[in-house]
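All protein chains but one are shown at their positions in the complex.
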Amino acid sequence: MILRGNFTSEALSMSTNIQIFIPERNRAPFRVVYLLHGLHGDQGTWLDNTMLPVYAKDYNIVFVMPEAGRSFYLNLKYGRKYFDYISEELPKVCRKLFNISAERENTAVIGCSMGGFGSLKIALSKPEQFGFCGAISPACIYFKYMLEDLRKDSESYLKTGGDAEEILNDLQSIYGDKLEYRKDYDIVALVKTFPAASPKPKFFVTCGTEDDLRKENLDFKDEMKKTEFNYTYEEWQGEHDWYFFNDALKRTLDFWCGTGVKSFC
Amino acid sequence: MILRGNFTSEALSMSTNIQIFIPERNRAPFRVVYLLHGLHGDQGTWLDNTMLPVYAKDYNIVFVMPEAGRSFYLNLKYGRKYFDYISEELPKVCRKLFNISAERENTAVIGCSMGGFGSLKIALSKPEQFGFCGAISPACIYFKYMLEDLRKDSESYLKTGGDAEEILNDLQSIYGDKLEYRKDYDIVALVKTFPAASPKPKFFVTCGTEDDLRKENLDFKDEMKKTEFNYTYEEWQGEHDWYFFNDALKRTLDFWCGTGVKSFC
Amino acid sequence: MILRGNFTSEALSMSTNIQIFIPERNRAPFRVVYLLHGLHGDQGTWLDNTMLPVYAKDYNIVFVMPEAGRSFYLNLKYGRKYFDYISEELPKVCRKLFNISAERENTAVIGCSMGGFGSLKIALSKPEQFGFCGAISPACIYFKYMLEDLRKDSESYLKTGGDAEEILNDLQSIYGDKLEYRKDYDIVALVKTFPAASPKPKFFVTCGTEDDLRKENLDFKDEMKKTEFNYTYEEWQGEHDWYFFNDALKRTLDFWCGTGVKSFC
Partner (left out) sequence: MILRGNFTSEALSMSTNIQIFIPERNRAPFRVVYLLHGLHGDQGTWLDNTMLPVYAKDYNIVFVMPEAGRSFYLNLKYGRKYFDYISEELPKVCRKLFNISAERENTAVIGCSMGGFGSLKIALSKPEQFGFCGAISPACIYFKYMLEDLRKDSESYLKTGGDAEEILNDLQSIYGDKLEYRKDYDIVALVKTFPAASPKPKFFVTCGTEDDLRKENLDFKDEMKKTEFNYTYEEWQGEHDWYFFNDALKRTLDFWCGTGVKSFC
């Protein structure tokens, strides 16, 4: 069952759109994936641009696809509290309305690009809720250095053209006019300060070999390999586009659930 | 939460559209209303044409709005099995996916026009599942006589113009080329042969005083008053249109749940 | 035809949701109403909560319903450019894709609450495009004084509870941290500095007699009566809710198109 709709979020204090895929023939309670879109996307991006329903019918997984504007899935200084919404309120609402499992082993967060960043942030911040994180071509893992550069010289950045003006505006909405660094919004810092007592989420990170973000994903891989996290990185020929994201979604689901045991997933 | 979508029905052996309203702030498990459209409508008719979300937010009710084409919510001889779908498969699927009550006291079927017929047919056929029936301007309560007339002389009927050709075609799809009477598709017969051992659904029937269907609804009222069914009939100034259906929906919900105790409904 | 969807806005630099009503039986090119939601709403609010399709089928009007978050239909300092999107890009896109009139006499902007503010702002800023403005229970007409008060003492405002924290955040997103006044975001100032050479939009403003915003709407009426604008104000028993907005929508359409000549509207 594919469902498209909206509801009033308390955390956002406004109406927000949502899309949900439920494999109605399968066994409930279902596993659940919170599936996050990228910078220019919305709640419909994953269903519109990939073959999700074709892949998904083999798994006992409910896919919940929220929208988060250009928020990076963070609580905005100027704007709405997307982190609270997606990491706390949304799972609570979904568990209340739908027949989905509340176990962390059965709860994943997956996203591409800005949504890849979001999935890392959410899994590292709420490990007791999310047992699995699938980051597809994740962006802004090294936010810290980006902010440092911009604080020193935003003019040069603006001259790079493209979306630069909008992205600077996004960062000011998140971090304030002065782009003050926040440790709790920094993926690498969250890894380093991860509480020893917390259950560790399992990570599966993918990136195309032609993706501009490859370098920072390889750096992050090196960083993660030094830790005790269960972390897997896979890359193959591909760019930062829906051809890659579509394939990566399927591989991520197979990695989480196993290709051979789909019906028991 | 308003959800619009579709899924593959086994009873219909095809994909079918559905809309769902869930009052996400309220207490689960929710009561449920299966809300049925009229002859020219579809799954969206009730949400599009009425103020349903405004009324609904006060009740602990999930509204499930299926589509049934022009089937009168019956199993078609030539076509799909809409009665099986809506009276059996749909409630089963909804109970599996959503957090709704399975108690008959918490399960209602409400509809307008052709959907009013459908709600009567379903409540009388599946009383162990549906505790309440709200029939708004229900049509074709006296199907038997309509079929008799048409078997004798369909030509005169076709000459009445309007939708006549399409309605004759609908009836042939349901009853076959010879329009053979079926007791189990006859509301009045279902009332008369209602099993003594079955729990009785509660009925609330409404009709506008300017509605062409008023006469047969008054006749049906007389018939019901002779039985032991808990049956209430209300009429007020109005026609067979969405102004009336909108008001009638609100009154029907108030009748089922009580105006004074909405929050506990 | 009711259409729900999304597209990538260049002005917003992201995907945005939209709903459209087209009276497919009527004569094209159609008149067009840009219909704006309130603070907690979205692109679906008008269709979900009112009987719009019932009223609309009598007019030759396409209704375009965009979403604008909590932006007050302004270009946000921190966030997206909603004013540019809705007053410029959206009409351009709609004229390109749909068979709608480009004449200002055939183009209206109507909204409720925050959307009422938006409709006033848009009609006063783009009079060569919008010939009619229907402001239903418009909010924040006296933004200037609100900002002055908040600059002096935001603490007291925050203590009023409810949505206060979110609204202060909205205003900072619009006006910046220091809530600097902007003349071009002030309805009253726009009225006073309206260019003599510009064609004047026609205004129809409505408000419930029990609405908390009544006082400022009456003040605004007095102000408008001193000008040469074609301005009509109507009020009747009602609150700041969808019962009133639903009735006001119908009255506004009748005022614009005339009750007696619907088919030629």
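To keep things simple, chains are lettered A, B and C as they appear, and every chain counts its residues starting from 1.
Everything below uses one rule, namely that contacts are C-beta pairs under 8 Å (C-beta built on N, C-alpha and C of every residue); 3 or more make two chains touch, one makes a residue touch a chain.
Note that the structure is predicted; figures quoted are calculated from it, not measured.
Trainee: Quick one: which shown chains sit in contact with the chain that's not drawn?
Mentor: Over the full assembly, the chain not pictured touches A, B, C.
Trainee: Which residue from B:26, B:173 or B:246 sits in contact with the chain not drawn here?
Mentor: B:173
Trainee: Under the stated touch rule, tell me which residues of chain B contact the chain that is not displayed.
Mentor: 4, 6, 8, 13-17, 39-42, 44-45, 69-70, 76-80, 163, 166, 169, 172-173, 176-177
Trainee: Pick out the residues on chain A that sit against the missing chain.
Mentor: Per the touch rule, chain A residues meeting the hidden chain are 2, 4, 44, 47-51, 53-54, 241-243, 246.
Trainee: Name every residue on chain C in touch with the hidden partner chain.
Mentor: 1-8, 18, 20, 22, 24-25, 28, 93, 96-99
Simple rule for what comes next: only the chains that are shown with their structure count from here on.
Trainee: Copies chain A and chain B touch; is their interface built from the same residue numbers (over half shared) or different ones?
Mentor: same
Trainee: Which chain is most central here if centres come from C-alpha coordinates alone?
Mentor: Of all chains shown, the one whose C-alpha centre lies nearest the global C-alpha mean is C.
Trainee: If you average the Cα atoms of chain A and of chain C to get two centres, how far apart are those centres in Å?
Mentor: Chain A and chain C have C-alpha centres separated by 35 Å.
Trainee: Would you mind pulling out the distance in Å between where the CA atoms of chain B average out and where those of chain C do?
Mentor: Roughly 38 Å separates the two chain centres.
Trainee: Counting only residues that touch at least two other chains, what does the list for chain C look like?
Mentor: 4, 44
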